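Only one protein chain is missing; all other protein chains are in place.
To keep things simple, chains are lettered A, B and C as they appear, and every chain counts its residues starting from 1.
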Amino acid sequence: MKQVILPRPFKSHKGNFGRVLTIGGNENYGGAILMSSSAAVHAGAGLVSCATDTKNLTALHSIVPEAMFINYQNDVELVNAVDAANVLVIGPGLGTDATALKILQKVISNTNTKQFIIVDGSAITLAAQEPALLEILATRKTIYTPHQMEWQRLSGIEISKQNNIKNALKQQELEATVVLKKYHTTIYHTDGSASQLEVGGPYMSTGGMGDTLTGIIAAFLGQFHFKNYEHVVDAAVYAHSALGQELAASKYVVLPTDIINHLQHFMSNYVQSTIQK
Amino acid sequence: MKQVILPRPFKSHKGNFGRVLTIGGNENYGGAILMSSSAAVHAGAGLVSCATDTKNLTALHSIVPEAMFINYQNDVELVNAVDAANVLVIGPGLGTDATALKILQKVISNTNTKQFIIVDGSAITLAAQEPALLEILATRKTIYTPHQMEWQRLSGIEISKQNNIKNALKQQELEATVVLKKYHTTIYHTDGSASQLEVGGPYMSTGGMGDTLTGIIAAFLGQFHFKNYEHVVDAAVYAHSALGQELAASKYVVLPTDIINHLQHFMSNYVQSTIQK
Amino acid sequence: MKQVILPRPFKSHKGNFGRVLTIGGNENYGGAILMSSSAAVHAGAGLVSCATDTKNLTALHSIVPEAMFINYQNDVELVNAVDAANVLVIGPGLGTDATALKILQKVISNTNTKQFIIVDGSAITLAAQEPALLEILATRKTIYTPHQMEWQRLSGIEISKQNNIKNALKQQELEATVVLKKYHTTIYHTDGSASQLEVGGPYMSTGGMGDTLTGIIAAFLGQFHFKNYEHVVDAAVYAHSALGQELAASKYVVLPTDIINHLQHFMSNYVQSTIQK
Partner (left out) sequence: MKQVILPRPFKSHKGNFGRVLTIGGNENYGGAILMSSSAAVHAGAGLVSCATDTKNLTALHSIVPEAMFINYQNDVELVNAVDAANVLVIGPGLGTDATALKILQKVISNTNTKQFIIVDGSAITLAAQEPALLEILATRKTIYTPHQMEWQRLSGIEISKQNNIKNALKQQELEATVVLKKYHTTIYHTDGSASQLEVGGPYMSTGGMGDTLTGIIAAFLGQFHFKNYEHVVDAAVYAHSALGQELAASKYVVLPTDIINHLQHFMSNYVQSTIQK
């Protein structure tokens, strides 16, 4: 994992570092997509657009003016934004009502095989009931980021019966990467391998932590171009928890906004310590 | 009190740390419920939802994107949110008009005996005139957090005549914990005992301090599971004032938002100093 | 001046530290009243309400959730708020249109002789043309805070001809304190004396600096109870500029929000250095 965060090539422009589109945030859960978007900006994505409810426009600009706004109920705007992106995050705060499903379908059906798609939160719950969507996602570079209950919905495996073998079997059927968020998160790769996180802890058990992770994965995929992109996913998941662990030295709980605020410094330290070795 | 803030168990998830619902914030007093919600998030609540006027949605997300929004005038949303919570705060910035009363009634009548209910500010003023509500609250794990004038309204005891004996008698009738906020706040417990605060001071005499306290009590009740939950209330009240006192070393007045911003660090220090002993 | 900022009495509550009402902020100049309100909160006012355009509600709560909101176009709300206040600031960002004049008249005609009234910015421009208002203000504890052009409008003395003698003569006619903001601000007291500021500098020449000053004066008047309240005004003006000068050691320009953010620390240092002497 330590070989992912690298110094940037000198001759480059923001397009080289990813065009991230985050999609989610209904009237009730706007904060989720704002944290995902802000995490993507702070983790180094070149350009970030946030497709969300118009109610979240002002909070988006107030929190992270670097991000652009898309009205996710405007079909033309939404489809254009999907077209223009090379990394998508869908799900944080999306909800599970009819509007959410319509948006999810509109987005997934307009993606292409070159794009990375991070499917999180309520988008997992919705997709679990839509075989047609799962089928499309199986042909994409899809990363699911469920917690255990969402994984139960997606995999059909009850939480108490989830284990590495059962999880991997189901994940292989999905033909996608699965980041299963739990005490020591496990990442199931498309080649059948898995990696388990040894960092992080209960100080990170706060609403919004998972939303923040999606933004970091998106930013990493947007800017670190490796043959095996799942190494980049691993690195993002690692960075998220390792930073949480670092901050927990002086904070009883670590909040998503704490992670966001320290990403740039954490990544800088990382590169510098790597270079010294 | 020093035995309440403990290191978190390793195997845990955000559900273990409390589902807090804060209810309040009309058009005039939105800041009150935002500070309560933000304090709950920073004090470690696993999940925080804020039921408030739609006018406060954007400020909520701008200040604390970790919190979720509930339109408190939408009965279905509100009742569902009450159902899902295990700790409720009602009152900060709620106001005392007909809408406020309707919301208070809707909330209280939908609570159950497992939930903690922190009744603050205008909710105390309103409840003082509604025997039916006081009756329900007497059967719940209720914590009233009045200042002296609100206590006068609730207890019928004039400020000049309030003393420990009279206060305790009335509090026992209410069958609830009473946190009476004044110079050296006193907490009257349901078993008839009382504890008095020796920390804090006039640098904390600012609008919003009490709102912030409600969020801390809620977060503590949500995450620290003790047989005698009133010890947890004591600890929360202590933490609030002890942190204020600490910050007053370098600030002429300590603001609610200062308390909120330093909670995570304060709690971390606390755990570390406890472990060393 | 050094005897104004004192340690707070132990037995006290937020009512002892002033109920400040700030009035201003139309659609174009909302930031002005937000900075005034935020300065009042940070300078230690016990309770701060901001009467402004509904368009500024969300930004108010986002910047300073400690402040309460009043819709300044709602006559009942506004008059009640004026009644409840003991210090008023009127003018920052108020504008000079018919609505502004109506609000100014409504406010001034509802004040009483116990209240302090700080008249700033466009309220000065408007009042200059309304003898009836100047007459009421002459019977109140009024503090005008004009810059030189506003003073020209209020006094009739052209900027190039403004000098201490002419200014004092006109100020005596107004029967009010005048804080004339310029290079080395001069304060003309009701007893005919004047004091001139020796601190501050061009690094403070930024839009919003004067708005911030009004909040500091208001907070000081609300909490420091001296027989001669004009000493308190002097102290507030001094604190504003002395803090600016301190911050200018490491900032090329000092912004209003910088002043606001450092008020609590500055006042704390001040008290501590006074005590040591």
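Brief remarks follow.
One rule holds in what follows: contacts are C-beta pairs under 8 Å (C-beta built on N, C-alpha and C of every residue); 3 or more make two chains touch, one makes a residue touch a chain.
Nothing here was measured: the structure is a model prediction, and the numbers come from that model.
Of the options C:Leu34, C:Ile103, C:Leu134 or C:Met267, the residue whose C-beta touches the omitted chain is C:Leu34. Summary of contacts with the chain left out: across C:Ser49, C:Ser62 or C:Gln264, the touching residue is C:Ser62.
Here the missing chain is touched by one residue of C:Asn74, C:Gln172, C:Thr257 or C:Thr274, and it is C:Thr257. Contact with the chain not shown here comes from a single listed residue; of C:Arg8, C:His42, C:His147 or C:His240, that residue is C:His147. Although one chain is not displayed, its contacts with subunit A can still be listed: residues 5, 8-14, 16-17, 41-48, 57-58, 60-62, 64-71, 77, 263-268, 270-271. The missing chain lies against subunit C, touching residues 27-32, 34-35, 38, 55-56, 58-59, 62-63, 147-148, 182-183, 201-203, 205-209, 248-258.
Keep this in mind: only the chains that are shown with their structure count from here on.
In the Cα superposition of subunit A onto subunit B, the rotation angle, rounded to steps of 5, is 90 degrees. For the pair subunit A and subunit B, the distance between mean C-alpha positions equals 34 Å.
Counting partners per residue, subunit C has 58, 62 as the residues that reach two or more other chains.
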